[in-house]
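On to subunit A.
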Amino acid sequence: MKKKRIHILAVFLFTALLSVASADEIELNYRLKWLFNTSVAGDIYADAKGYFSEAGLKVHVREGSPEKNAINELELGHADFGVASADQVIRALDKGAKIRVLAQLFQVNPMQWIYRADQPRIKTLDDLRGRNIGITFGGNDETVMNTLFAKAGITSKDVKITGVRFDFTPFFKREVDVWPVYFNSQGVILKDRLEKEGERVYFFNPADFGVNFVANSVISSEKVWKNRPEVVKKFMDALLKGWEAAMDPANEADVLMEVKKQDKESNDELRRLQLIATRELIKPSAGVKIGTMDVEAWKQTEAIMLNEKQIKKPVHVESVLKQ
Partner candidate 1 sequence: MHLECKNLNFTYPENDVPVIQNLSFLIKNPGFNAVFGPSGVGKTSLAKLIAKMDTHFTGTIVTQDMDIILYSYNQERLPGWSGTGSHLDKVTPEGKHPLKDQLIDIFELKPILRSRFSKLSMGQQNRINLVRYLLQDFDLLIMDESLANVDEKLRETIILSIKDLFADKMFLYISHNLMEVSSFCREILVFGKPSGNKTCSIIQGRDYIKGYAPDKQSLDRTMLEIMNAV
Partner candidate 2 sequence: MLFRRIYQFLIVYSIGLISLLLIKTALSLSDYVIPGFGLILETFQEVFDTYFLDAMNTMSVTVLGQCVSIALAFGVGIAGRRSSWMGSFIKVTAYNIQAYPIVALAPIIFILLGDGFISRLLIASMICYFPLLLSVLGIMATPVEDIEHFYIITGRMRWQLEVKIRAFENLSKLTTVISGSATLAMAGTIVAEFIAANAGIGYSIRVALYQSDLAKILIALFLIGIIISIYQGCLETLGEQIKTRWSVSKGGNPR
């Protein structure tokens, strides 16, 4: 009987201790832009390896989707941090949202175009003339392609534009020559599939032609950034530590294992290829520190959107980039 009482007391004390420990942890919600896959390897890795816990944070990393917009959630108080693309940030600023950009995850925009190697290589923008180019109407690729066209003086008469969706069939059937893809996800899948059929592919990257449209970045609300600087610092340090570790080729096997736990969609080999592709975009060279803001690219992104009438007035996006 006495023994039993001691056991109960021990369990009680242990539970109490645990709750004290967890009460010390700061609970945060982090809304990603898209589903769990290798594109968010760093976010998954930071959580899985306990970098957040080490910093005294309990972070709920949540998947995103077109309907689950991080900026909305920041304003509504459902999230403390999030990932948003530059165009989302600039649009939100145009409409009075008070947000801050804390780190630019992609140094190279993954949004590129794929085309078969049996077609003439696109060396200059003029090489786009006469091709059937796929565009997601309303998407960023439309904005970027319009900018490229304007830059090269290409009009709608010079190219054939085809609206595209999730189904790659028109590209496989060669109805569309140049197809928009995310370099590190669909790009890898398409490349892999075509290579299996003996076809080689090229990627057309707008950045190579002077159009730098910024992609995903980590954001928070102005309120969080101003009122909880120590939390912001802890979170960002842990997150970027996670990203640095995830992009380190030495950790590849471990990272892939952690991603696999969350992403059941792809196969192992595809996931490995996607991680390699992601590395090229997040950390293009050893010298680049993950999260570095390319201020000029941000300014260019804003200028493009202003030119394309996607925003009504200049928002001076550089003023919200806080590293």
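Observations on the model:
Just so we're on the same page, a residue touches a chain if its C-beta (ideal position, glycine included) is under 8 Å from a C-beta of that chain, and two chains touch if they have at least 3 such contacts; residues count from 1.
Selection criteria: all candidates are chains of the complex that A comes from, given by their letters.
Predicted, not measured: the structure shown is a model, and the values here were computed from it.
Touch, as defined above, links subunit A to just one of 1 or 2 in this complex, and that is 2.
Taken in their complex, subunit A has these residues touching candidate 2: 66-67, 69, 71-72, 75-76, 87-88, 91-92, 94-98, 136-139, 163, 165-167, 169, 310.
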